[in-house]
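The following block contains the structure, expressed as structure tokens.
What follows is subunit A.
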Amino acid sequence: MRLVALCALPALAAAMAFATSARRFVRWRIGVLVAVAATHLALVATLWIVPAAPVLGGWLAADALGLIVLTLTSVLFFAATLHAVGYLRRERQRGGRVFVGGLLGFLCATSLVALSQHLALLWVGLEATTFTVAPLIFHRHDRRSLEAVWKYLLISSVGIALALLGLFFLATAQTGVAGRPLVLSDLLAHARDLHPAWLHAAFLFLLVGFGTKMGLAPMHTWKPDTYGEAPSLVSGLMAGALTSCAFLGVARITQVTMAARMGPFVQPVLVGFGLLSLAVAAIFIIGQGDVKRLLAYSSVEHMGLLVLGLGLGGIGAYGTVLHVLNNGLAKAWLFLVVGNVVLATGSSAAAANRGLVRTLPISGALLVLGLFAVTGSPPFGLFLSEFTILRAAFGAGHPWIAVLMLLFLAIIFVGMAVMILEMALGEPEPRAGHAPESWWLLAGPVGLAAAVLLLGVYIPGPLQHALTIAATALGGTAP
Partner candidate 1 sequence: MHTAPQLVLLLIMLTNFAVLGTTRLSTCIRAVALQGLLLGVLSLLLARQFTLHAGALALGTVAVKAVALPWFLEWAIREASVRREIEPLVGFNASLLLGALAVALAFAITARLPLPGLREELLVPISLATVIIGFIVVTGRRKALTQVVGYLMLENGIYLFGLTQTDSMPFLLELGVLLDLFVVVFVMGIVIFHINREFDSLDSARLEELTD
Partner candidate 2 sequence: MSGSALAALVALLVIAPLLPGVAVKTKSVLTGRRGAPVLQLYYDLWKLVGKRSVYSATTTWIFRAGPVVMLVSVVAAALFLPLDGRAAPAAFDGDLVAFAALLALGRFALVLAGLDTGSSFEGMGASREVTFASFAEPVLFLCFLTLMLATGQLSLSGMLGVPLLAAWPRAAASLGLAGLSLFVLLLVENSRVPVDDPATHLELTMVHEVIVLDHSGPDLAIILYGSAVKLAVFGALVTEVFVPRSGLSAPASFVALLGGLIITAAAVGVVESSMARLRLTRVPQLLAGAGALAFFGLILLMR
């Protein structure tokens, strides 16, 4: 019942938000947004304490991996909602009807993706994220965001369509095999009987299709434009929650193929895509001029790490699942902080922002800390997950992968540090005064930063347990 509520509640709220007129009910709409986000988070928290049984004939269930992604989504959405309160106040746009409705629709779609055990339902949810997020990207209604949303729509839709073809290939692989078609549990149970050629084809198409939504290279070209032009909190949600949900799709098909003993085919492909994403991110981060685009390429890098860890197997799978959490939290943190900066200074270009630690002390500090977090420095959580993936590379007998990974991570660190430290330190513009930082705008990033710090030092018992189960499901082991 809770599982259905997790998907239905945001949908109902979205419908209510759209049904009301644009001009009035502004505060009411924001109130509904916050209430739904809080309720969603509370419900997800109860799932950790009292697990929920599968519903709808096994189509919706909270397995370990799905629960982790769902929790991440819920936490990020709550943080983004708090930020949205401050954002909508400052921006004072056209009532925010489409904005709030789109956000709630996004929550519904991502919850659906996280909880689906029927792969076609997962696909429907992921496709729904495309059109719920599009109006959010286009929020500013100017030329650049128009271009960004068009590219995003086209590339995402084509990618998702290819994923649908992959799903059909998977169903074809299941012909003559026992079990309900495209239901994860049945797929896993009879994985060895699946038709190998069709399963290969299905894996490739699903990887490319879901990888497009993730932003893996070479299907990442929409990312810089989209993250650069969308409002920062939307970019944060996309970079944290949406990419993780898309990764969940890749993880599901990997589960199936690993259960079908196709490791030797699947793993090199995953490693290849991972290294390619790392390389592309490293190349394009050098010389970036805009901090949001910089963070977009950082997102490409982390997607590469996720897929790399998945492909390395062993403890790499554990590192990957941990990294999903860490990366999601850190990305959202950084984007929300950048959102504060943009609200205060009006631009996200690096050249326009200087001396942020003086003009916006808390945001500036969070920005610098976020730099270190996102590039994998201890004591933040990303260090732990990236180090685990590194260990997996050595453990799999491919030290050259580890060397390449370190090289790319180093280049990325340098590129990001140059821009962010320039922005944070230095002399601020003479005319820039102290911009007040409202509590709403800071609560989210501070909370997320604390979470990332915590995960770097101590992983709570239940979470550790869930991570281990998820890693085993993906064909790996826990350290």
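Everything below uses one rule, namely that a residue touches a chain if its C-beta (ideal position, glycine included) is under 8 Å from a C-beta of that chain, and two chains touch if they have at least 3 such contacts; residues count from 1.
As a selection rule, all candidates are chains of the complex that A comes from, given by their letters.
Model, not experiment: these values are computed from the prediction.
A.B. asks: Which one of these touches subunit A in the complex: 1 or 2?
C.D. replies: Result for subunit A: touching candidate is 1.
A.B. asks: Using the touch definition from the top, list the residues of subunit A that touch candidate 1 in their complex.
C.D. replies: Going by the criterion above, the answer is residues 118, 120-121, 123-124, 127-128, 130-131, 134-135, 138, 141, 143-144, 146-151, 153-154, 157-158, 161, 164-165, 168, 171-172, 174-175, 181-182, 197-198, 201, 224-225, 228-229, 284, 288, 293.
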